[in-house]
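Note that this complex is displayed minus one protein chain, with the remaining chains in position.
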Amino acid sequence: MSITDAGTDASTEAVALTKRDFTSDQEVRWCPGCGDYAILAAVQAVIPEFERKPQDVVFVSGIGCSSRFPYYMNTYGFHTIHGRAPAIATGLAVSRPDLDVWVVTGDGDALSIGGNHLIHALRRNVDLTILMFNNQIYGLTKGQYSPTSEAGKVTKSTPFGSVDHPFNPVSVALGAEATFVARTLDVDRPHLTEVLRRAHAHRGTSFVEIYQNCNIFNDNAFLTITSKDTKEDFQIRLQHGEPIRFGPEGSRGVRMGAGGNCEIVSVDDVGVDALLVHDEYAENPGLAFALSRLAHGPSSPTPLGIFREVSRPAYGEGITAQIEQATAAKGPGDLDALLRSADTWTIS
Amino acid sequence: MSITDAGTDASTEAVALTKRDFTSDQEVRWCPGCGDYAILAAVQAVIPEFERKPQDVVFVSGIGCSSRFPYYMNTYGFHTIHGRAPAIATGLAVSRPDLDVWVVTGDGDALSIGGNHLIHALRRNVDLTILMFNNQIYGLTKGQYSPTSEAGKVTKSTPFGSVDHPFNPVSVALGAEATFVARTLDVDRPHLTEVLRRAHAHRGTSFVEIYQNCNIFNDNAFLTITSKDTKEDFQIRLQHGEPIRFGPEGSRGVRMGAGGNCEIVSVDDVGVDALLVHDEYAENPGLAFALSRLAHGPSSPTPLGIFREVSRPAYGEGITAQIEQATAAKGPGDLDALLRSADTWTIS
Amino acid sequence: MTTTETHTAKTVNELDRVVIRFAGDSGDGMQLAGDRFTDATAAFGNDLATLPDYPAEIRAPAGTIAGVSGFQIHFSDHDIMTPGDAPDVLVAMNPAALKSNLSDLPVGGTVIVNEDAFTERNLEKVGYATNPLDDQSLDAFTVFRLQITSMTMRAVEGVDIGKKDAERTKNMFALGLMCWMYGRPLAGTEEWLTTKFAKKPAILEANLKALKAGWNFGETAELFASSYVIRPQAAEPGTYRNISGNTATAYGLIAASKLSGLPLFLGSYPITPASDVLHELSKHKNFGVRTFQAEDEIAAVGAALGAAFGGSLGVTTTSGPGVALKGETISLAVSVELPLLIINVQRGGPSTGLPTKTEQSDLLQALYGRHGESPVPIVAAYSPSHCFTAALEAARIATKYRTPVFLLTDGYVANGTEPWRLPSEADLPDLRVAFADGFNHSKADGTPEFWPFLRDPETLARPWAVPGTPDLMHRIGGIEKSDGSGNISYDPANHQRMCELRAAKVAGISRDIPLLDVDDPSDDADLLVLGWGSSWGPIRAAVRRARQGGAKVAQAHFTYLNPFPANTGDVVRRYDKILVPEMNLGQLVKVLRSEFLVDARGLNKVQGRPFTAAEIAEKIQETTT
Partner (left out) sequence: MTTTETHTAKTVNELDRVVIRFAGDSGDGMQLAGDRFTDATAAFGNDLATLPDYPAEIRAPAGTIAGVSGFQIHFSDHDIMTPGDAPDVLVAMNPAALKSNLSDLPVGGTVIVNEDAFTERNLEKVGYATNPLDDQSLDAFTVFRLQITSMTMRAVEGVDIGKKDAERTKNMFALGLMCWMYGRPLAGTEEWLTTKFAKKPAILEANLKALKAGWNFGETAELFASSYVIRPQAAEPGTYRNISGNTATAYGLIAASKLSGLPLFLGSYPITPASDVLHELSKHKNFGVRTFQAEDEIAAVGAALGAAFGGSLGVTTTSGPGVALKGETISLAVSVELPLLIINVQRGGPSTGLPTKTEQSDLLQALYGRHGESPVPIVAAYSPSHCFTAALEAARIATKYRTPVFLLTDGYVANGTEPWRLPSEADLPDLRVAFADGFNHSKADGTPEFWPFLRDPETLARPWAVPGTPDLMHRIGGIEKSDGSGNISYDPANHQRMCELRAAKVAGISRDIPLLDVDDPSDDADLLVLGWGSSWGPIRAAVRRARQGGAKVAQAHFTYLNPFPANTGDVVRRYDKILVPEMNLGQLVKVLRSEFLVDARGLNKVQGRPFTAAEIAEKIQETTT
């Protein structure tokens, strides 16, 4: 059987798949209360909608609590090494455009050791759906600060507080030419589900930052934006084509300042017409970037949703096209001819 | 002699230094006509102004044609390995805040293999002056495309044209929380010199992209913005506090669009007051990012100058401060006391 | 059963050594109970060795085998080398703990179980069809079924805490009971609890009550006929503390920094089981320690090398997968000849392997895991406290010879603990380093100049001229350099000379390290048992045991693995048979065979856990008879 046959077994008739079809028999081993459970449940619940058979789906991960994810999916899975999942998945996606390839990673895995592979995958627009579980901590190694931890964080490796200024993952992705960038929350199942749908539908690299609570080493990191009391004030939910409003009865909004940076205003003061209308599809990432700068970490009103979705050929398509063109032009490779493509001489 | 004594030898009296003091005895070995010569000359000419003695200056580089730079400076120098200069320089700068540490790197060195170290140095704001010679090619390895090469580039490794979408180095740096970001040109000595002055004066990481011509493997890559005929139309020279204008008699300008992206306009059409006034010091990087998106590669009007300079504590300062605080609080380390800091018992 | 109020006069039996294993769910606080018992034991003056053993998952599901966390302590009235092969007493807080540990218990051993946890649900989770407390499974052991949970709950009744918190104090009950049984005073633990829960008085009260209740239960229950006493060991006079290998490594580095006068710079990326060295060092900033949690292992070693270029004691700590990433930078350090310490706290490989378990399988990587001819000296620690000395030695070699040095420890010594007779700073070696401070060469015309690769004829070390030093400005790099001047050189003969000089420099260190010490009391042994690193404990214990059984066996142990001590050839050629126990598939043995052409044979265990003395003793037996 050749690999191109693999995905096309006609015997699998079109029976609707369910969550159960995507659930492996492995016992889930995160700490009780971990936000990873909710994300797993959401993925397992939504993935049947995508009408890909389990055998055509692959989850690739690095190392971290989050990277245990593939074991729990009844698909193909590859739990690789720390930080390298985007690179490994690139090879898979480029060589097997017929597959549906996902990457599950953590804030340390993706942005610390794996930063370079992530930004290059984004720049190339490899056809991957990347879910980054951001708990702002190293979970698996028991609680050191991560590149998304807030400055001053006291952890095992920073008993006097970290002196690092953190990354804003959405800004990093936009600076790296990402074509799809979104942010969502472990605890908001509908929002998470919708973002997953959109991310999966996007061709090229989709980068999804999922705020995820690590109740053991960084509990309540996202409390302001998740708790009933404060979430209205702290969640700025982006909706394409709509003026950006939030707060009780949409009383607050976002305006584009003259200097190219977004500012939060009172709608009563400025009027709805002054508000910025969100445009997911803006070719220029300026708007998305400006939105990403509204909050550095979840301690101020934080945009959630899809920052940007634009279309650019996926990397693998370009490679496949060159193969097709070369084959059309030269015919399929003839080994004997290749070896004899230089000056030859014959001794008889 | 302890390392803290090293920099403070009183015998070096305050004689004004000259270019010659910073020129090593090593023969310069770039191809004739290479843009690197001009950058070397500019650095050697301006550095005496900074009133640092040669012994207090260190150039650290990776691997590449550009990375040969340290050999030609009569300072301390470390020609390291491919992509790792920012990491190695971080250790040096953090442990020796008394030194003036520079990094010289190429587009491949900094953005391909070294991308992760670069973005983390920027995020941390380590006190480094990083000069990235961008020739949009791998020079030393004889001409493969780099992460800044334009899409479709035909090189030895991409005979059918590359299918990679390139990075915009200024956007990458801004997405990575850089505090100082500038772009300049090998062939414009005054502009280059002024940018070097500003970069050196900045505390924290200064990131300078220098367009550099590789006349062997990527000749004339920057021709539109350097040639007499076209440069007026293609150079957008950023000046703090000034409306952004360019073109013959400043006939064109840059306006901030409603969607947060910069657009090029005719000044006659919109009037000077509608133009964007450049603000290097804007705390929010939105403006700088929007400007960076005006051009993707030098084939359209390209902003040159200082995109952003903001102040944030340098990483090393934070580390030093913690040492000072701990020492003030606990006194200088007492080894015997440390060993005995747990329960002890005595056998006699 | 229930506590009885009857006060019985209990017998006290004297023992010379005991091994206890606490085992329970990750949430049961077994590591804490073990630590406290260890401290009490240390303070009492017994020699001891410990072995914590925790699951790879952060929090495996409660009650499962994967979630079992164990802590073993071996203590005695004489010096001991291992945490013990098999426990004499197993404290099992739930069915999973019983199931996964029972096979280690020798026939006749004692099991103390928390009967309350043997619910149907818990039994099912681990696949017990019937309750092992009720069938014949435990017939070979002395079993004590205690309702530890209920007794604890009763003890803390009335304290103002939630049910969950109350239940969590059951580890203190177990600890109290064991302290009673082996005569460990409670005072130290009480003090410790008081400090720890100073701000949570209710929790404190509950813990103290549970602890006391455990003790009292032992004292009063008719269940236990006797308690035991293990006399303090007759150790060398001095002040002692209990210490783990990772802490000893951190202290050794701080000491090396003080003694050398070089500020300490640690570049590290967290990884099990090495992270604790980073954690420990980051606490001691008042020693001028700079710790840098890098973005990855390459940046970590790079920053350490950059700091070394600047005159710091540059150190990087990691485990095997991290070393695999650092090879290119270590090769640069070899080429530029700068001091650098690479500390590998080895764990189970290949790849992610068994990340929380121990192994000695990175020796060949340390020797050869780089491109080109790239020799690096290697020092290995053989016990928790020896990590201190080994770190000092590694730093001494690195700074004196201007070379990267590997310090190999492993999960076993890193997390294990033992009593350590504390040295005084005054007794520690002088490690001061002289930086270059002037010209060392003249041009043809007599102008003085600085040659960064003009070597010390004795050590072959090059001068270390740190930035900031007037006149000595120079450039170094990874391209081959001219012998002496250090300028880039593609000259063929020079390259050969430089490769040979770098090799000779490292080989020459053999003149500067102690000879290999052979313990051969009968002086006519045929068999030499030769090891390195953490297998020292079980090897020592096994050799002692074998000798007691009448075997003639010699023993020697490497702290220095590259170069070997100068007398190694003489030593190994003196014995007919050489047995090399290693926690790998045979790495040192390969090097010995190659270097000395002796038919050394391996005893190899790759199970994520240390040898037991019995395993080695058996092999000795087999080899000597």
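First chain written, first letter: the chains are A, B and C, and each begins at residue 1.
Convention: a contact is a pair of C-beta atoms (placed from the backbone, for glycine too) under 8 Å apart; a residue touches a chain by one contact, two chains touch by 3 or more.
Just so it is clear, the structure is predicted and the values come from calculations on it, not from any experiment.
Chemist: Relative to the complete complex, which of the depicted chains are touched by the chain excluded from display?
Modeler: A, B, C
Chemist: Of the residues A:T75, A:T129 or A:N284, I need the one that contacts the missing chain.
Modeler: That would be A:T75, which touches the missing chain.
Chemist: Any idea which of B:S24, B:Q144 or B:Q322 touches the chain not displayed?
Modeler: That would be B:Q144, which touches the missing chain.
Chemist: List every residue of subunit B that touches the chain not included in the displayed model.
Modeler: Subunit B touches the chain not shown through residues 27-32, 63, 65, 81-83, 112-113, 115, 138-142, 144-145, 147, 156-160, 162, 164, 216.
Chemist: Could you please point out the subunit C residues that touch the chain left off the display?
Modeler: With respect to the unshown chain, the touching residues of subunit C are 55-56, 66, 298, 319-321, 323-325, 327-328, 331-332, 334-336, 346, 348-355, 357, 359, 361-362, 364-365, 367-374, 477-480, 490, 492-493, 495-496, 499-500, 502-503, 584-585, 590-591, 593-595, 597-599, 605-609.
Chemist: List the subunit A residues touching the unshown chain?
Modeler: 1-3, 6-9, 11-12, 24, 26, 53-58, 60, 63, 70-71, 73-81, 84, 87-96, 98-99, 116-117, 120, 319, 322-323, 325-327, 329-333, 335-336, 338-340, 342-348
By our rule, only the chains that are shown with their structure count from here on.
Chemist: In angstrom, rounded to a whole number, how far apart do the mean CA points of subunit A and subunit C lie?
Modeler: Subunit A and subunit C have C-alpha centres separated by 39 Å.
Chemist: Whole-Å distance, subunit B centre to subunit C centre, using C-alpha means?
Modeler: 43
Chemist: Averaged over CA atoms, how far is the centre of subunit A from the centre of subunit B? Could you give it in whole Å?
Modeler: 30
Chemist: Which subunit B residues touch at least two other chains?
Modeler: Each of 116, 120, 319, 322, 325-326 in subunit B touches at least two other chains.
Chemist: Any chance you could list the residues of subunit C touching two or more other chains?
Modeler: Residue numbers touching two or more other chains: 285, 295-296.
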